[in-house]
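Report on one structure; see the data block that follows.
Missing here: one protein chain of the complex. Every other protein chain is in place.
Note that the chains take the letters A, B and C in the order they are written out, and that residue 1 is the start of every chain.
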Amino acid sequence: MIIHLKNDVSKAVKHEIAAKYEAVELFKDDKTILITPCSLKNIDGKYLEYIDESWVFDNDIQLASKKYRSDIQEIKIGNLAIGGQHRNTIIIIGPCGVESEEQIELTADFINKCGLHTLRAGSFKPRTSPYSFQGMGIEGLKLLAGMRDKYGFPIVTEVRDSSHIDAVIEYADVIQIGAKSMYDHGILRKCGKTNKPILLKRGFGSTLQEFVQAAEFILSGGNQNVMLCERGIRTFESKTRFTLDLCGVAYLKANINLPVILDPSHAMGYAYGVPDLARACMAMDVDGLLIEVHPDPSVAKSDASQQLNHDEFKLLFESLKHIAKAVNRNII
Amino acid sequence: MIIHLKNDVSKAVKHEIAAKYEAVELFKDDKTILITPCSLKNIDGKYLEYIDESWVFDNDIQLASKKYRSDIQEIKIGNLAIGGQHRNTIIIIGPCGVESEEQIELTADFINKCGLHTLRAGSFKPRTSPYSFQGMGIEGLKLLAGMRDKYGFPIVTEVRDSSHIDAVIEYADVIQIGAKSMYDHGILRKCGKTNKPILLKRGFGSTLQEFVQAAEFILSGGNQNVMLCERGIRTFESKTRFTLDLCGVAYLKANINLPVILDPSHAMGYAYGVPDLARACMAMDVDGLLIEVHPDPSVAKSDASQQLNHDEFKLLFESLKHIAKAVNRNII
Amino acid sequence: MIIHLKNDVSKAVKHEIAAKYEAVELFKDDKTILITPCSLKNIDGKYLEYIDESWVFDNDIQLASKKYRSDIQEIKIGNLAIGGQHRNTIIIIGPCGVESEEQIELTADFINKCGLHTLRAGSFKPRTSPYSFQGMGIEGLKLLAGMRDKYGFPIVTEVRDSSHIDAVIEYADVIQIGAKSMYDHGILRKCGKTNKPILLKRGFGSTLQEFVQAAEFILSGGNQNVMLCERGIRTFESKTRFTLDLCGVAYLKANINLPVILDPSHAMGYAYGVPDLARACMAMDVDGLLIEVHPDPSVAKSDASQQLNHDEFKLLFESLKHIAKAVNRNII
Partner (left out) sequence: MIIHLKNDVSKAVKHEIAAKYEAVELFKDDKTILITPCSLKNIDGKYLEYIDESWVFDNDIQLASKKYRSDIQEIKIGNLAIGGQHRNTIIIIGPCGVESEEQIELTADFINKCGLHTLRAGSFKPRTSPYSFQGMGIEGLKLLAGMRDKYGFPIVTEVRDSSHIDAVIEYADVIQIGAKSMYDHGILRKCGKTNKPILLKRGFGSTLQEFVQAAEFILSGGNQNVMLCERGIRTFESKTRFTLDLCGVAYLKANINLPVILDPSHAMGYAYGVPDLARACMAMDVDGLLIEVHPDPSVAKSDASQQLNHDEFKLLFESLKHIAKAVNRNII
């Protein structure tokens, strides 16, 4: 359960209650919030007077639940904002991985010409094989930072494992936690200690329950700026790389107070299907889309099959504007 | 492989070739078409002169393949048509099951007021439990036929198993083969012998390959009027009833020459998610939507949780018109 | 709930109660059994005196539940018996499909030499493609019947769809309902009206709940001779054809009162893995194994990759005897 303590409760008493009921203690907007596995009926009567409000949940989705807070968390990305009272849908594009200065410069220039404002690319690639390209590492982060300096774009980039989490937190404006790292407590806890926005991808073998519980690690660490990114789950169907779970998105929108971002590129795995899926994602009335775009996908060092080229994206982008209007969303 | 024989080949020779190469023989538009497991290099040289055209496939998707015929099959439903050169999207609504004359009359009247033209309801329900409502049977078919007489609506209704396939073929304008019957050869072969349009639902545990192969049973039987209906597959996620496979739809649109219909109601299993999903389905640029609508879902004898009431559908319908316009589709 | 009525209740009253509470009526061992969606508290007080015993269930697994009857149903197959107080494990072998008299004669002779007593082969093959071998049909059933005459073996053969269910019931000693037909009400209800043993295979996309509910169709139709056959479910893993669900078997053994048969051949899809899996199945302490064996798998017209040849089976058979002893089972 979540407990809001009254403001005049002394620090000592707060700690006493937290310790006694094995609670996670969280400070937000001058309030002390306790999250405890305990239920209200087990709280000692003498503490009840210190409790301002409380919420009981039937599972461990707590801070992220609409039953606790019904409005969607507002998140600022550079000068942009999503969630909250906004009707903004952010379109985040860029190549799968940073490969060279030229590639990333071409991308940034294209984003600028589209009138978009965010640059995304990975520099630590979570490849399944040790014999594939593993990303440019710190050098890639520096190239991305260079584009931020030149164009003013917030940078979205991925942390693959704890060994470079500090570097990613330092360089990125939005920290992407990849699908394969969704359970990584080391990463989740460190992300809970920063205030930068976190783009948390759903593990492809993870239930919605586990997905939101991963977000709870960050939220209960103190960082409320979490976006949930659905990117396809693994099913028996093998003609496509993954299966985009839009039913799950409908569940998240109805029950969870965090913005939702959709990634049709990784779900499909093939560029030919991305435009239709991206339009479907926009029609889902969500807070953002993440689409892989590469100046020349045929030479990409990773995910070559699923990235759109610039012309393909331009065509798609025009149609996305129509869908956005139909569902009353502003593309940013 | 598919072989088109020349028109002047004698019947006797046609049968000789068909028998020799274990071919399915199909007559369409004055042409004799052979579908054989054999490959061209194994055809006896003496027969080559009788061959007009031929197509080789790497799997048993043949007649339905865009490699064989690239344009989408046109299908007439009453006075309406989908597929072909049309940009029509048919919206098929109605309750899960026929329950009473009053219920079905209220539904027909509502469809009429919406300006839609097709009535769908099941009368043989494929329930998982023998202790649940199993449908009204023939009585229900008669009630549906009554609405056709009164409103001129084509009737879409489901065949559950072979025991009543003849009755359904007699009463229905569109024969729906349910997800649980997708592998039923008895039904598939009988549907191959009629000319009525077939709405073939994907089994929730079936691959796209198997789904299209089920259609091949009907096509190779002689009936080209097959629509493919994606209605959600079974995955590990249990917060929703099934997972709508829109990645799979992108695959079908790119590779298969049959119209695609989407059913967000069965995929989601809960009415709250249906409007967002229905909009996403429309944005997928498909030939039809199937949405469960009931005058009063709270008293429905089956699928109570997932049916929209009339007011909910009206709201959704308005927004679907905007999406249809954005993707250049005419709602019929 | 299940209600056992007292023996002296009149037929008229029985029917009155059944009609009022929408109950399935079942007569077994001189008892009248009602299975109704109603709960006890809704039964009119005036009827309570007619009730002998009653059982309430939290889902629609009723007649098959160990809460209703804790001992495993005994099933007689020819002169053999499984379930009940027996510790017998029946080993059922044979080719995927009947292909010729010679093939089936070689098989029967091999079974005889092994000291086994049951012959299984399919004559109506549920192929996914209309362009593959569909089985020998009635001719195949006759060949199987010939082997019964010659060797005295009970015949296990599959019904694929309702169109030939009567023929299969006539010729077979054990009627196998295939995975793709598990939801076929037409077949299930006809099998409920015979007394022959039914080998019901789990659909590869079906939950355990649905699997047992399919059995309830047969049980509530009057036939208690149902064996449940696990043969692999469909998962994301594609290196093997299916995934044998032994966790599910543990669930069935703990909760369901029907014998369990395991089919490692269809689960694996490749002969190389069948021996290890067959030993694991025997170690699960179940009532039967079904293993595909063909005189020459390399020329088999269906499932060529997964069938063992006679020498491979002989080797396996020796090791199965050791495992059977270790778990205190008699191979029959």
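Simple rule for what comes next: contacts are C-beta pairs under 8 Å (C-beta built on N, C-alpha and C of every residue); 3 or more make two chains touch, one makes a residue touch a chain.
In this text, all values refer to a predicted model and were calculated from it rather than measured experimentally.
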Chain not shown: contacting residue from C:K31, C:K113 or C:H322: C:H322
Option from A:Q62, A:T157 or A:Q306 whose C-beta touches the chain left out: A:Q62
Option from B:K180, B:R234, B:R279 or B:H294 whose C-beta touches the chain left out: B:R234
Full-complex contact with the absent chain, from C:I92, C:I155, C:L244 or C:A300: C:L244
Interface with the undisplayed chain - residues on chain C: 205, 207-209, 232-233, 235-251, 253-254, 267-269, 272-273, 276-277, 279-285, 319, 322-323, 325-327
Hidden partner chain, residues of chain B it touches: 205, 234-236, 238
Contact footprint on chain A, counting only the chain that is left out: 24, 35-37, 60, 62, 126, 128-132, 134, 160-163, 180-181, 183-187, 189, 203-206, 209-210, 213-214, 216-217, 220-221, 234
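In the analysis below, only the chains that are shown with their structure count from here on.
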Type of chain A:chain B copy interface by residue overlap (half), same or different: same
From chain C, the most remote chain by mean C-alpha position: A
Gap in Å, rounded to a whole number, between the CA centres of chain C and chain B: 32
Chain centre separation in whole Å, for chain C relative to chain A (CA means): 48
Centre distance in Å when chain A and chain B are each reduced to the mean of their C-alpha atoms: 38
In chain B, residues with contacts to at least two other chains: 205, 209
